[in-house]
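Note that one protein chain of the assembly has been removed; the remaining protein chains are unaltered in position.
Labels A, B and C are assigned to the chains in the order they are written; within every chain, residues are numbered from 1.
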Amino acid sequence: MALKEIQSTCAYCGAGCQILFRVDEAANKIVEAVPANGRTNAGTLCLKGHYGWDYLNDPQILTKRLRKPMIRKGGKKSPLVEVSWEEAIQYVADRLNEIKAKYGPDAIMGTGSARGPGNEANYLMQKFMRACIGTNNVDHCARI
Amino acid sequence: MKKNLGSFVVGDSTKCTGCKACEVACFAVHSRQNNPVGKTVGTVTVPVTPKLYLTRFEQGCMPIQCKHCEDAPCLNVCTKGAISRIDNQVIVDPEKCIGCKDCMQACPFGAIALLPYAKDGKLAAQAMGETKVFASKCDLCAGVEGGPACVRVCPHQALRLVDPEAEAEEKKIKAAEALLMTKNWR
Amino acid sequence: MNYFVKGNPDLCIGCRTCMIGCVVAHEGKHIFEVDPDSYTFNPRLHMVKTAKISVPVQCKHCENPACMAACPAGAIQMKDHAVIIDTSKCMGCKSCMDACPFGAIDMVTEAGKFQADGKERVVANKCDLCSGIPGGPACVRVCPTAALTLVKEDELADAMEKKRMEAARNLFRDNQE
Partner (left out) sequence: MGIPEIEDAGCLLCFGYNGADSHPIVARRIVRGKQKGMKIICVDPRVTETARISDMHLQLKGGSNLALVNAMANVIWNEGLADIKFIEEHTNGFDEFLKVIEKYTPEYAETISHVPAEEIRKAARLYATTKPAMILYGMGVCQFTQAVDVVKGLANLALMTGNFGGPSMGIGPVRGQNNVQGACDMGALPNCYPGYQSVTDPEIRAKFEKAWGVPLSDKVGCAITHVPHRVLEEKDETKRIHAYYIFGEDPAQSDPDLAEIRETLDKCDFVVMQDIYMNKTGLHADVILPSTAWGEHDGVYTCADRGFQRIRKVIEPDPGLKTDWQIIQEISTAMGYPMHYENTEEIWNEMIDLCPSFKGATYEKMEKYGSVQWPCRDKSMEDKGTPYLHKGGKFATKDNRGVFYATDWHPPMELENDEYPMSLSTVREVGHYSVRTMTGNCRTLRNLEDEPGWVQMNTQDCERMGLVKGELVKILSKRGYCITRCLPTDRVKPGATYMTYQWWIGACNELTNAKLDPISNTPEYKYCACRVEKIKDQEWAENHVKELYDEIRTQMGITAGKGDH
């Protein structure tokens, strides 16, 4: 069966290496990752580029993929309860609005992410903090 | 690092003179546990049962003893279950041994001999009076202060205690340094 | 003559991509899908880092292999320009490990195989030049700085020839003066 080939950028260090993935579409799984001829990596990869993708099938070696939204309904330290997306989104919106009303927009802090999500998600997050919440309290782990 | 492999003693026939000091020392150190033996031969009241065996061959002679294999044929073949691994070393329990000789045949080194078993200064008798025997092989002087007696007593340093993992680490460093010297081989 | 892979400490950056590449080549691609504890991670080359050097060390596939001589079970033999261990015959007696002056052999567990006392079976493990694996030695292929090279008979012969001719030229120049 012909494997679909998709090129993407490695998610690990800043070198921005190009990786070619060979994917079994029917089974929705990656079969192999080989170096692509990117500007910075020129057909080579390190160990994370070659072998850093099989976390996608959730082997739960260290921790597990999050699957469902969860809320600690009983307050701090109470157990997490799985909820629907609608309930989770509404709950976050209400609580943030409530805190914004009570203490003002600068009482809310948001982060961007220097890792997996990508530029568009970061743009949206800082737009959300600035336009929706109304504060410049947004930062990310460039410092840490 | 936590040791994972069994150590073992190995001889060097270019140094060995066949004096058998190793065999006597091996017997003396082990019999002290249940057969009090003095400093001189005169106090020996039981047969001398070493756990390594001086072997003569074309180019000379040297003792042969157990390698404490990691997938030990003797342990795997011992249907009675008298052989087990304790702290990475392969140990025969003489009390359980029924002398079936399977381990002797399984061991590719001939490192096991069937020898008379003595307790409290005299031979152990069986039900009908015959002397009890047991599979005798090196136990790396487990529990003996100062480690393998044979290595300590040999007058020509012909016996060497091998710690395979530690030695591999050192050898790898030498191999790496050799690569430094051959990097411009073309 | 046997072939061999050798590392160049000037190019090696100590990242150990080769060690994983080795295991993946021998275990196969399914390694990325199976239960993480169902296989043995047994690289056949090992990174060595000292104050001055970083380079992987592996079997040199000697012409008179000390390991082959020491093996009581005849488990080691020369095949396809390489020195190969047939682990089905190995009992883990470590004679080869002791015999090898390069520390290129280690003892690894064989996943899913057990001894009489329930302990996992342990056998000798060393580089087999990826014999039978398409594309040749995986470590050479995956190394990001091309620090590993597979040396074959003709390349070594060419190198020796080149050095001898160079020596002869130098001597010729000396004789000229």
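Heads up, the rule we're going with is that a residue touches a chain if its C-beta (ideal position, glycine included) is under 8 Å from a C-beta of that chain, and two chains touch if they have at least 3 such contacts.
Keep in mind that what you see is a predicted model, and the values were worked out from it rather than measured.
Residues of chain A that touch the chain left out of view are 6-18, 21, 23, 28-30, 38-42, 44-49, 51-56, 58-72, 75-77, 80, 85, 88-93, 95-97, 99, 102-144.
Touching residues on chain C toward the chain that is not drawn are 10-11, 13-17, 19-20, 23-24, 31-32, 34-37, 41, 49-54, 144-145.
Criterion: only the chains that are shown with their structure count from here on.
Separating the centre of chain B from that of chain C, both taken as means of CA atoms, is a distance of 32 Å. Chain A and chain C have CA centres that are 40 Å apart. Centre-to-centre spacing of chain A and chain B amounts to 59 Å, using the average Cα coordinate of each chain.
Taken residue by residue, chain C touches two or more other chains at no position, since every residue touches fewer. Residue positions of chain A touching 2 or more other chains: none. If you check the complex, the residues on chain C that touch chain B are 6-10, 46, 48, 50, 52-53, 55, 57, 72-73, 90-95, 97-98, 100-107, 115-117, 119, 121-123, 151, 155-156, 159, 162. The part of chain A that touches chain C in the complex is made up of residues 29-32, 44-47, 50-51, 53-54, 57, 59, 61. Across the complex, chain C meets chain A through its residues 15-17, 20-21, 24, 29, 32-33, 35-36, 142, 144-145.
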